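Sharing a structure, written as structure tokens. Questions coming.
All protein chains of the complex are present and in place, except for one that has been dropped.
As written, the chains take the letters A, B and C, and residue 1 is the first residue of each chain.
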């Protein structure tokens, strides 16, 4: 996986530079915490799943990823809000910004969502309308880059010349983060509510993480990504329906729930019923 | 609330030193992010609940609490694992440790839990047995403190003389944390799986927080403390029961679910059914 | 100080929203750490200066500031690199970006620095040249905002329509940070090597901090801002000159060095001489 470029958007990419640790490193760290007691009970996969399910997050911090990412500035601005990470970004003060700008693909040229104040709707503009918008955007970007070049040719300081470059301009960075915080990043950025343009990067990173720590990633999918949280009031509403129902062992196995996980599910149901 | 001492365990306490912000400060910060658009839709309470429900955690970081806490060293060792906080602790290098040690109350002298590798069982030892153990503990603590005093009287450096003091010895600190991270602390430390001795502090702090930011605390209870998360597999099992059921508006209101919250619940159910 | 707007650049500002603690709060926290022993020796001012001089930074973390800031996006991008802080920023996904853009004042329209790869030179362009550049910048900003409005009027989603807005566009945020980390911010951002546009904000914040914690700020100036660090090799070079020299008490007092500080200086000199 290391070094392979995953293209993102029209001109960006994610590339794994280095990784420290794997599924075994998570287990190794957890065994220090939980001591020899755990050795017999859990095999590795079970232990990793147990840790994820019960929010024992520190062993996941023992795996570290470093990526090289090329991304538009407006995506970088959302991304950088994840503070527990290390970043070295290309600097427009030291070096010339490059002539690369993001233009949304035609099918992403969409109206404001009616239901979601922060998002776009599910249907694209008519093709001609989208084409027109894309063309306008590109022309503007060309003009802005030409102006930037003009300013540089007057010897104007780079740090001033770049102030009218748009947030669609591509930048680059090295980004290093531990697996626990990376899962948190993915949870928020793979989500439907994330802006499409950062979601594309989230999905590329998810592929890399899945290959690097397959057991941990599967646990993340089962217990976080594909899970759902119900509030106290919602649980009461659920209980009014589920209340009469009982699950036998066979029924639970049919859903993939067995052993400790099955017992934990039955405990949750028992609590639901009060 | 400021200055009031909440006794914890046999000799400890929690005391609020200062607080910056309240429920209104959360709203104020959120309105900067979400702009004027939100002004009409939500009143304050609805906005705070929306933020909590949807993990928009940054506005909660805008409220800050500072506590003075007196606690046994073994509790301090669990507590300090919450890294996103500021701490000034009493130093056994600069000053003499004090003659104060934690002794569990008789009803907390309990056997190892059979089901929970890290906890104690639900029933206490027989009173005489508990009394005997408590007495032994106290005698040991007395002896250890006397030895500490002996060592200090030889002029031995404080930083060495204290190394045989036990982790039941009380220490003190100032502890400052923002509300988002404090909720995370409470979630883990009020929980059944937390050691009883830190839970006592968690509950004292919860009272203070509830008084300081009542709307945010109520949202925390509804959507985090009293909530339950179901994994992908568990959701499938739930769906097999809930699948046929529909809730009408009146039924939901009976559970306290209305408006946006009711719609969100119905959306979750719809997803459950696939 | 709370609420007062400090104008920055052409359209920005810094405004103190709230502050928790003052010089006394630093002392209060330090006294917990260092115990009663310190009570007699130091008065408050001396203690604060001692803490600053010896990098005992945690008591400074016990003071917290919250600001409301309006700033160009390219300044926000530098600012946000300070990770140990809390931020709520205006969102271009939720709300329309406003028609406000930074245009450098004529005397800041300068050439690339010859000596500093990341900065601008000390002399401004000729007035007509600067005026021409400023006019071009403003025209571009007007055109870009008009295009943004056009895109919004086609119902294009706000999160896409804004991608060609330039990094000179103003944004706003609430920013909360503890005093230790704020001093670190100021140290880097008041510095000559910081870009002028963020330095302006640093200097406004410095005024506010100076008023809020005058003793701590003075210590910060003496021991950090106005200090200089010499490497091992540089110390050897210095020693070759200073080696023969001795300072008597009176001479040191003339430089404002007395008591503990004078002794510490003589200790440094003694080490210099080997």
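Criterion: contacts are C-beta pairs under 8 Å (C-beta built on N, C-alpha and C of every residue); 3 or more make two chains touch, one makes a residue touch a chain.
Not measured: the values here are computed from a predicted model.
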Full-complex contact with the absent chain, from B:24, B:111 or B:211: B:111
Positions on subunit A where the hidden chain makes contact: 17-21, 25, 28-30, 32-38, 58-59, 61-62, 64, 66, 68, 86-91, 94-96, 172-174, 176, 178
Touch residues of subunit C, complete complex, unshown partner: 34, 37-38, 53-55, 58, 117, 188, 193, 221-223, 225-238, 240-242, 245, 247, 251-252, 255-257, 261, 265, 268, 271-272
Sites on subunit B contacted by the missing partner chain, in the whole complex: 72-74, 76-77, 80-81, 83-84, 87, 91-94, 102, 104, 108-113, 117-121, 125, 129, 133, 136-137, 140-141, 144, 147, 151, 154-160, 162-168, 195
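Convention: only the chains that are shown with their structure count from here on.
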Interface residue identity across copies subunit A, subunit C - same or different by half: same
Angular offset of subunit A relative to subunit B [C-alpha, multiple of 5 degrees]: 180
Length of the line joining the C-alpha centres of subunit A and subunit B, rounded to whole Å: 28
Chain centre separation (subunit A, subunit C; CA means) in Å: 32
Shared-contact residues (touching 2 or more other chains) in subunit C: 87, 91, 94
